[in-house]
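One chain of protein is taken out of this complex; the other chains stay put.
For chain A:
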Amino acid sequence: MLSRLVLRAAPAALRALPPPVAVGVLHTTRPLHTTQQSLAPVPPLPEKGGEVRHGLIPEEFFQFLYPKTGVTGPYMLGTGLLLYLLSKEIYVINHETAAAACILTVIIYGIKKFGPDVAAFADKLNEEKMASALAMKNESIQTLQTAIEEEKKEQWRAEGRSYLFDAKRNNIAMLLEANYRERLLMVYNEVKKRLDYQVAMQTLKRQKEQDHMIQWVEKNVVQSITPQQQKESIAKCILDLKALSKSAHAAV
């Protein structure tokens, strides 16, 4: 913020310089994108504030008087000042003084007793804030790290695409082959069925012709046997049977 103030005040100060000097110097007041951005990273806060003695007087005052008066200088100055104010009644002692004394006693007693506890509590609050902010930062860094890892892995995976495509191509080739063979088999079966049908038709026809012819021949033969021939053949059979029975009796 101070730098911004200085930057704003600089041109006005430069116009007061004599013209040649101003022209020569003007170019270097506004660093236009040549230097790094001075606002980030923000420098960390200082650990402790300026030293204050007795809670009222900055340490610089004691250091200022040390070379001339040593260690007791400021205290002597303070005592002298107090006595002067009291004796000349520039500081008047009245009812307000008594009230101030009581109030200050109570306040100082309270501070001395509860000061460290309150300070520890405030420090703890600050620590928690810092820890949560740090945790967020670390977490986001971690997330980005894992994202980087994942990205690298994805890149590695993308390299394996060729294998994937080869496998897919093999799959498809196999499917096509299987389909082709299936259809081939179907064609073969169908053709075989038709040919079997033709063969079955031919055998059936031949069989039917044979049967029919046998029947016709038998029928004609039976028809040609006259009753006379039938009687003669039966008598002959009876004679043959008698002869056979005689020979059989003899055998037994």
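Everything below uses one rule, namely that a residue touches a chain if its C-beta (ideal position, glycine included) is under 8 Å from a C-beta of that chain, and two chains touch if they have at least 3 such contacts; residues count from 1.
What we mean here is this: contacts and distances are computed from a predicted model.
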Per UniProt record, name of the chain withheld from view ["ATP synthase F(0) complex subunit f, mitochondrial", "Condensin complex subunit 1 C-terminal domain-containing protein", "serine C-palmitoyltransferase" or "Septin"]: "ATP synthase F(0) complex subunit f, mitochondrial"
Selected residue (touches chain absent from view) among A:N94, A:N220 or A:S247: A:N94
Among A:T72, A:T105, A:N126 or A:S245, residue touching the chain not depicted: A:N126
Sole residue of A:L56, A:V71, A:A158 or A:V222 that reaches the chain not shown, by the stated touch rule: A:L56
Touch residues of chain A, complete complex, unshown partner: 1-2, 5, 9, 45-52, 55-56, 58, 87-94, 96, 111, 115, 119, 123, 126
